[in-house]
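Here the complex is missing a single protein chain, while all its other protein chains stay put.
Take a look at chain A:
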Amino acid sequence: MNRKKPLFVMALSLIMTAALLAGCGNSGNGGNGGNGSNTGGNASNAPQETSEPSSAPSEEPADKKLVVGFAQIGAESGWRDAETDSIKETFGNDPAFELKFSDAQQKQENQIKAIRTFIAQKVDAIGLAPVVESGWETVLKEAKDAGIPVFLLDRGITKGNEDLYVSFIGSDFILEGQNAAKWMIDEFGQDAEVNIVQLEGTVGASAANDRKKGFEDAIANLPGYKIVYSQTGDFTRAKGKEVMEAYLKKDKNIQVVYAHNDDMALGAIQAIEEAGLKPGTDIKIIGVDGIKAAFEAIAAGKMNVTVECNPLLGPQLKQAILDYKAGKTLDKWIKSEEDVYFGQKAIDALPNRKY
């Protein structure tokens, strides 16, 4: 009888651990995505920066300066670091602005605390990259009552709360999928026979769903374009490679690999090389995100195109705040400026890539 107990306890704790981990994973890629390469699942909350949200820069008499408070999620990926740097640079280098920056270390409670601090400091505008979609009503209402405009960056909040913020500045994942398809159709022509392998992102992530939808809608009316295989690669190189390896054993008649992020595309490139084919020539490779490694692969002729998912949102946030102060009406969704990079254009852009 006694022997049974440890097993039961162990099984129970296993299940609990799994549930705990699954929970962490969800919070990472929930919300309005924002970052393709961040598949969540970083069980550690990466306490890399120790700065407390309340320890904003010391207060100065902000006579004419516009004070902007920004509540960042954390520093969980290179994409987010690039966004942080962009914001710090944009406002730090502009004498007309003063930035109060807070790192929430992936915790909503820290972001809420930071926003309350900003309200108490009577800042002129608040920027927020919400870590999750829900639970913002109370604190954003407080900001609204205090007359402080709120701008959302790269991730949205629960629908039905549009009156609580001025604008959402971020990527249109559907458009990214369409742009990927557009490059491919330009490359092969409307009537070409093209077999496509699609490497999807993490199941359920909005970046994966929308990049898939945009791409598939764009080729829906072209009978020659067939997605012969579509499988998730969890936004990682290792999985992208493994999935591609397995499919190449079955069928090598592929013209295009469309990956929902550059990391999976880079994994697929390795699998294609090991199968004795030339990626970029025999099989065209399309990725999304625009990470530096993708530009290097394009320069090496192994990849064809990357559709940018721009984290450098600082300038657009600044413009939005200036427009708002000038009394202009802003779009509810300001789409981030994004480009499609291929060929010489990508090679030229490589030295300037920041992330």
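Keep in mind that, in the parts below, contacts are C-beta pairs under 8 Å (C-beta built on N, C-alpha and C of every residue); 3 or more make two chains touch, one makes a residue touch a chain; residues count from 1.
One rule holds for everything that comes next: contacts and distances are computed from a predicted model.
When one chain of this assembly is omitted, its UniProt record names it as which of these: "ABC transporter permease", "Multiple resistance and pH regulation protein F", "Formate dehydrogenase-O, major subunit" or "3-oxoacyl-[acyl-carrier-protein] synthase-1"?
For the chain not displayed, UniProt's protein name is "ABC transporter permease".
May I ask which residue of A:A75, A:L175 or A:L222 touches the chain that does not appear here?
Of the listed residues, the one touching the omitted chain is A:A75.
Taking the full complex into account, find the residue in A:G160, A:P223, A:G276 or A:G327 that is in contact with the omitted chain.
Only one of A:G160, A:P223, A:G276 or A:G327 touches the chain omitted from view, namely A:G276.
Thinking of the whole complex, not just what is shown, which of A:E142, A:D172, A:E187 or A:E245 touches the missing chain?
A:E245
Of A:K100, A:R237, A:K284 or A:K318, which one is in contact with the hidden chain?
Reading the full complex, the residue touching the unseen chain is A:R237.
Touching residues of chain A against the unshown chain: what are they?
Chain A touches the chain not shown through residues 3, 6-7, 10, 13-14, 17-18, 21, 37-39, 41-48, 75-78, 80-81, 200, 203-204, 229-232, 234-238, 241-243, 245-247, 249-250, 263, 266-267, 270, 274-276, 291, 293, 355.
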